[in-house]
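Only one structure is covered here, and it is reproduced in the block below.
With one protein chain withheld, the remaining protein chains of the complex are depicted in position.
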Amino acid sequence: MRIPVKPKPAKGPVVPPAGSDPHVLLRVISKFLIPLIALFAFYVQFHGEYGPGGGFQAGVILAVSIILYALIFGLAEAKRAFPPWLVRLGMTLGVLLYGGTGVVAWLLGGEFLNYSVLFPDPIDGQHYGIIAIELGVLTTVTSVMVAFFYAFGSRQPDIEDGDW
Amino acid sequence: MSSWFVTHGAAFIVVLPLLMAAITAVLPAVRRLAWFTALVVVSLVALVAFIVLQTQIDLGAFIYRMGGWEPPHGISLGIDAVNAPIALLIAAMGVATLVYAEPAVDSEVQRKKRAPFYAAFLLCVAGLLGMVVTGDAFNVFVFLEVSSISTYTLVAMGANRDRRALSAAFNYLILGSIGATFFVIGIGFLYAETGTLNMADMRQILANLDGGSRVAQVGFGFVLVGLGLKLAMFPLHTWLPGAYAYSPTAVTAFLASTATKAALYLLYRFMFTVFDPSFDYVAVTLTYVVTALAVIGMVFASLQALFQTDARRTLAFSSVAQVGYMLLGIGLISTLGLVGSYLHLINHAVVKGGLFLCLGAMWYRFGITRISDMAGLGKTMPITTAAFTVLAFSLIGVPFTAGFVSKVALAEAALERGWYWAVAVIMIASILALLYMGRMMMVAYFSPPPASALNSDGRVQRREAPLLMLVPMIGLAVTSVLIGVRGNVYLAEVSENAARVLLPGGGL
Partner (left out) sequence: MEIGLFSHFNYVVVIILMMVGLYIVFASRNLIKKLVGLSVFQTSVFLFYITLAKIAGAQPPILVKDKSTKSGYDEYSQYNEAVQTAAGGNTYYLPSTGSDILYSNPLPHVLILTAIVVGVATLAIGLALSVRIREVYQTIEMDDIERADFQYNLEGTDAATVKNAS
């Protein structure tokens, strides 16, 4: 794998010419950090079955990576990467994934959210059931957190940057 | 198929609105689609709640094991004689309000906010039903917050009509959250004492401990205050008038008829099922604290209602006073008292819901919020005003209406205990109700309509509310009369069953 010496300017965020950007350190470090944060979120997510973790925590961490991106590269860029319609869809899909797992258990003759009936082996059922549930939680929590940020961030501020 | 509803009905009535709320939230703003979805969902829920109630009457209480986990470890939903009727009440009032909501929300909520509005409404229904059917103490808190948080948004959506809805919603949020947090602190103490969250299990352990140590007593206090905030017990009612007066009219009707009622149901549950009046501290608190607050609230809130200029604020203060009646029934700690309290809960839900629907229709046609603006409504909106009058009589407690039945039941219970002063207070509060409701009816019938309501030839122009609004309000008015005439048949039996479950020993 060849690492390019000079990275081509990405077509995304407008990077000011070198030297004039006071936030260059932020930009560089966050570009390094954001993927790691997202990766850590998935670690927490899939580790959640045996150790501390799970959908709630993972969802918040994943949302943090997006929010950090928005803080550094601007809200418009973040909305291009993770558009608001996707956020709304994610909120619904997560809930439906969660509830849908319960409904499938219903249809298979068990109680609501009784994962044991999902598979012939009840232990398997519990395992895959909780993974589906946690995936639903992850989707919803990520979307809701980002939705909060978008909702508050999109309001017209009446304090100018210079007033801070 | 119907047997499936019997087995799974308890979970179904909570899960269906919860999931459909998520779908409703992203529905496109096609005309009436969200409204129609919500109406179908809540109607289905009401139907299932009815089947569940009938099953409960025929076969007795039953438990639903959520996720197949056995109680007390798993979360269980329980249906018994106490909560089945209240679940049906909530669902039925949801249907009535939603039928009314179509024209009302069209005029009060912006177009793009309508789908979220109905989503929040469904969430609120799901939360209230969850509070009522669950048998797990912490689960109660979760559903309490589901319904409360959706209520805050619903109240705030009245901002399109009156900006005071925002500050009212904020006050409600602060006090409601404090109430819920107090409640959850109480649950924490009870958990520390008993090591379980299942309410039936808690009862057993507390009974074995003969009421438990001071930890349980502290838990009791926190639960009482938390629920008191939620159900607008007299000194903790300050959030209520604002929230009722400025939220969208459909929301007011729904809140007035269900939210405080579900919280009151929880108070029954905790005072009589989890705790037991045979414990000293419970009996003393109910007799001397709850009763005292109930009585003060009945008189004081009625007086406050008398001095309001805003019609909806009047009815809101009246709600606080009516909660006093229900608390008085609890404070009596007797089967008769609970029967009266339970009857009054159901009657008041029907009556107050109907009254707020009538006021909403008046706002819809003429933008009326103040009592003085109600002049001439008897001529311009005769059917609405007639329904309003019937319901107002019911609130006052005129014979052959719902209010009479429950007030007589409460008075009988007070006499049984020898509390003659309580009967006097019931009378005084009813007379005050006559004054504040009479004031509105006087204006509506005997003041001439304003010039704007007249035709060019000087005759009064009738501008009746649309059909979708008239149907639920007439339905509720007729129901209240039916309860008054025939209430001793069906409803009395339901209330007696509930009271017997709550107080198997018959009280003090």
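Order of writing sets the labels: A and B. Residues in every chain begin at 1.
In this text, a residue touches a chain if its C-beta (ideal position, glycine included) is under 8 Å from a C-beta of that chain, and two chains touch if they have at least 3 such contacts.
Small disclaimer: the values here were computed from a predicted structure and weren't measured.
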Output for the hidden chain's shown neighbours is A, B
Contacting the left-out chain: of B:Phe5, B:Phe36, B:Phe50 or B:Tyr191, that is B:Tyr191
Touching residue (missing chain; options B:Val82, B:Ala115 or B:Ala169): B:Ala169
One chain is left out of this view; which of B:Ala156, B:Val223 or B:Met326 touches it in the full complex? B:Ala156
Which parts of chain A face the unshown chain closely enough to count as touching? 50-52, 56, 123, 126, 148, 151-152, 155
Chain B residues that touch the omitted chain in the full complex: 69, 72-74, 138, 141-142, 145, 149, 152-153, 156, 159-164, 166-167, 169-170, 173-174, 177-178, 180-181, 184-185, 188, 191-192, 195-197
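Definition applied: only the chains that are shown with their structure count from here on.
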Chain A and chain B, separation of their C-alpha mean positions in angstrom: 39
Could you pull out which chain A residues touch chain B in their complex? 88-89, 91-92, 95-96, 99-100, 102-103, 105-106, 110-117
Contact residues on chain B for chain A in the complex? 8, 11, 15, 18-19, 22-23, 25-26, 64-68
